[in-house]
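This is the structure, below, for whatever I ask next.
As you look at this complex, bear in mind that one protein chain is not there, while each of the others sits in place.
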Amino acid sequence: MTQGLDQIFVTFQHWAVAHSPAAVQPAVSIVLPVAGILILFPSLFAITTVLERKGLARIQNRYGPNRVGPYGWLQPVADAVKSLTKEDIVPRTADKLVHFLAPVLLVTVVFLEYAVIPVGRNMVLADMNSGVLFFFAAGAATEMSVFMAGWSSRNKYSLLGAMRAVAQMISYEAPLILSSIAVVMAAGSLSTVTIVEKQAGYSGFWPHWYVLTPWGLAGFVLFAIAMTAESNRSPFDLPEGESEIIAGYFTEYSGFKFALFFLGEYLEMFAVSGMAVTLFLGGWAAPFSFLTWIPSWIWFLGKVMTLIAVFIWVRGTLPRLRMDQLMNFAWKFMLPMTLMVIFSAGLWKFLPSGVLRWLICAAPIALLYVVLGRVLQSERRIEKRVYRYAE
Amino acid sequence: MTAPFVILAVVTIGGAVAAMTLRKLVHCALALAVCFVGLAGLYLDLNAQFVGLVQVLVYVGAVVILIVFAILLTRHDELPAQTNRTRVAGLGVSAVVFALLAWAVTAGGAQMGAAVAAPEAAMKDIGGALMQKYVLPLEVVGLLLTAALIGAVVIAMEEKKKAR
Amino acid sequence: MTPLNGCLLVSALLFSIGLGGALTRRSAILVLVGIELMLNAANLNFIAFWRYGPHPEALTGVLFVTFSIAIAAAEAAVGLALIQAVYRHAKTTDVNQLDTMKG
Partner (left out) sequence: MLGEGIVKGLAETARNFFGSYVEKDRLTTVQFPEERLPQAEAARVFPFLVYDTDDMEKGLRCVACKICEVECPPRCITIEKSTEKKPDFTGKPQFYPEKFEIDVSVCMSCQICVEVCPFEAIKMDTAFELSTDDRFGGLRWEKERLAKPNEYYRQIHPMEAAEVDEQLAEKKAKAEEKHAPAAATAEGAATR
């Protein structure tokens, strides 16, 4: 029973392939999981937009959307109807082709990222030899689409937003990849499926997740920060900072193309969350050995949604950074910390298990954290502001 | 000569031609990205998964973006085309080079390259080779990249005014 | 035509396109792009020879291309930084006008 529920989608795929004519069997076996991803994640996007608006509202002591449907849960339907029926405006001086291609490219590339994320046991589109590398390679192409959107709009705000976005994404890609290298070292594989399988064991009822090691915890936090920046979420949403540069690179987009950008941004968020879950939080593995009877895909989606909730929480809490703070943070704090995490992960591999291993591996990270904190804070000496005209 | 190979080759060559002939520099950079993606596809088609993905990661994710940055940081008025003489000379040289290469390939490459069983380049083997046999080149490349990083920063940095 | 020949021809064509572009375009950035294309043509050759060569298990071609990509990235970074510096001096990226040696 448990086994059946766990593998229900896999069994369905096998059943569908077996019952289709032999000529289309390979096509069916590919199309079905792709269709699953194309349905699952956009609907998750629809739910998340409401959840986000409601959560942010509660954080600010408001109600949030509550008009469309019961308790406002049909809000995404209204939003979709609105954005589909809106006029699609393209600026007269815009580069029409590039302007059109940018959102399409973004969504396509982001969907590619899902190919290597294991959604459940035996549920991955392509078990690649180098899955983690594929994920980051596909993620690198999103920068192109952001730049295309900003440049083709012929709008200074768009261009500024695009330049900010590209600079930010390149800067944060380094800590993102470096912090995942620690996991790759520990698992000894670049394949996402193998990485999850390595974490699926239990000692007693305690899981073998990488986040439960000192380097894994630090790496997870760094990865989470870097992925927030990668997906342009608050507090790293300078590229679209609506109070400074209107909406950044999608200022000149309206209607369906704007909806595509919105979709792409959220899908990117799900994808990086899925990757964080895969790398650090044990993917589809249950947190305790006595909970393994719950289907694996429920665990995966639950973990992803938990991360999304944390995203929303952080967005409701922190103000936007300044550009120089953003760059300083990436290069002066994140990069040294991730390098130290890799060093600590190497130590972990060679030390015998025990309390001492914990202490020895945690010590360099904690030390660097304290030192960097001291140094960075001493740089930021705030003086009393002098007003020229007031008083 | 399979269908994917032909398609990818056409994409690559088309992107390259566009990158070298389009008038707007940003269009050139975008076409270059298409060319690099096509090349990455060719690598994947040739069973070199690692190199293909690194190609996308480094070229599309970094080099093209760098070129785009350079384009936006320099003013480029529509430059007049090269004088006809240079143009003809350049195209002539490249045509001659291509003819030579093509002759060499078709004349000399026949004895090799019959259908060979696709070799498997496992990530583990690549990692092992990098860390054991090729560890010295790897370190040298690391040094080179660091030097390039510092050098690029120093070169591109605004020269400080001496009189202050 | 064997698959290897196909790869080599594509690579030769790519090299010639890069060469032609580097020789005929006036913008320094595009000259750099042409050089990148030539480098990539060489990489394609390495991969093709690795794939159809006699000793694929040695991984020489793959590793050579890996190093070559790293070096090309360094080259692009330094090259574009140089173009930046030159542009600041001469206020142009036209290679025809960069004919003075005075700083």
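Letters are used for the chains, namely A, B and C, taken in the order the chains are written, and counting of residues starts over at 1 for each.
The rule is simple: contacts are C-beta pairs under 8 Å (C-beta built on N, C-alpha and C of every residue); 3 or more make two chains touch, one makes a residue touch a chain.
On a predicted model such as this, the values are computed, not experimentally measured, just so you know.
Although it is left out of the displayed model, the omitted chain contacts the following shown chains in the full complex: A. Touching the chain that is not shown, out of A:Phe12, A:Tyr63 or A:Trp206: A:Tyr63 (per the contact rule at the top).
Touch with the chain that is not drawn comes from one residue among A:Gly36, A:Gly255, A:Gly302 or A:Gly316, which is A:Gly316.
Where chain A meets the chain that is not shown, the touching residues are 55, 58-63, 313-314, 316-318, 369-370, 372-373, 376-377.
The criterion applied here is as follows: only the chains that are shown with their structure count from here on.
Viewed as a network of touching protein chains, the structure reduces to a simple linear path.
Averaging Cα atoms per chain gives one point for each, and the point farthest from that of chain C is the centre of A.
Ranked by C-beta contact pairs, the top interface belongs to chains B-C. One simple way to say how far apart two chains are is to compare their mean CA positions; for chain A and chain B this gives 29 Å. Across the assembly, chain A contributes no residue that touches 2 or more other chains.
Those residues of chain C in touch with two or more other chains do not exist in this structure.
Interface residues of chain B, counted against chain A in their complex, comprise 26-27, 30, 33, 37, 49-50, 53-54, 56-57, 60-62, 64-65, 68-69, 72, 122-124. Chain C meets chain B in the complex at residues 1-10, 12-21, 23-27, 29-30, 32-34, 36-37, 40, 43-44, 47-48, 50-54, 56-57, 59, 61-63, 65-67, 69-78, 80-85, 87-88, 91, 93-94, 96. On the chain A side of its complex with chain B, the touching residues are 98, 128-130, 133-134, 136-141, 143-144, 147-148, 151, 159, 163, 166, 170, 173, 188-191.
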